[in-house]
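A protein chain is absent from this complex, but the other protein chains hold their places.
Moving on to subunit A:
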């Protein structure tokens, strides 16, 4: 009997998906970089990029200050949006794999809030032991502690029940909200504004400096996630069966959890809480390409980037001379999507399995 590795249709679909997302990301980035108070066409954006790379192809921005608008304001923002989106999409897929639960997500379980508490504590206390990295480091510490806490509290026999996970998220988010409130009470007006910015989520403060910090974290997280992908597939069978198939499950979980915390914390460190990206994106990918992590992880990263770049574009251009908070925008879409997923998971599992 001749068996193909998988149906040609599904393999074809996967290749088209990855390629389509990559092309889509490039197009969205070019459009996003061109939109704003100084309009620049996507062709000119590409031209400006290629000129900097030493290739004399395409038109240069014709608008006054076009080149500066691109390189000082728009590009850092678009690049950070890509990094944040990819990190959140990947973190969602990774976390769902580790928890064995399709509803796990940094925002839902409260890791983002935990990171926000860490960052807010750094802002309020004015601690700068890590220099420019202080806020990011504090956010990472907050995210890490929260991740480990949620992980320890919500698992039973290698699995995480939906109801336990969601209720743990409620508890963690409530605690984090209280701590943030307390920190806002303790600080001055500037601190309150900084913390409020954190809770809403925005890419407005993107700089090349933040890209330089978040970028390496994203790359490290993505590499770890890609290495873990095959083992995460086996983990879907459960803790013991995965070990029977040769997976050192404890080590895998710890590595994946650290990678999740790294991705989430680096994403929220400069942008605040952008929720639901990590929840909705892997779900959409699973519906198209199936649950295999070797496709799910890169596709979730790409799709997350597309969504955050697009979301940020809408956030800053929907209303003239005003900027919508990106976190609010993703929550408006993500909240109902989460509700729908909850209903669907419940219906399929025949209860809170």
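In this text, a residue touches a chain if its C-beta (ideal position, glycine included) is under 8 Å from a C-beta of that chain, and two chains touch if they have at least 3 such contacts; residues count from 1.
The criterion applied here is as follows: contacts and distances are computed from a predicted model.
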What does the UniProt entry say the missing chain is called, choosing from "Iron complex transport system ATP-binding protein", "glycine dehydrogenase (aminomethyl-transferring)", "Nitrogen regulatory protein P-II" or "ATP synthase epsilon chain"?
-> "Iron complex transport system ATP-binding protein"
Contact with the hidden chain (one of A:236, A:314 or A:328) = A:236
Out of A:42, A:58 or A:292, point to the residue that touches the absent chain in the complete complex.
-> A:292
So which of A:247, A:261 or A:326 would be touching the chain we can't see?
-> A:247
Which residue numbers on subunit A touch the omitted chain?
-> 1, 3, 5-7, 100-102, 159, 230, 233-238, 240-241, 243-249, 286, 290-292, 348
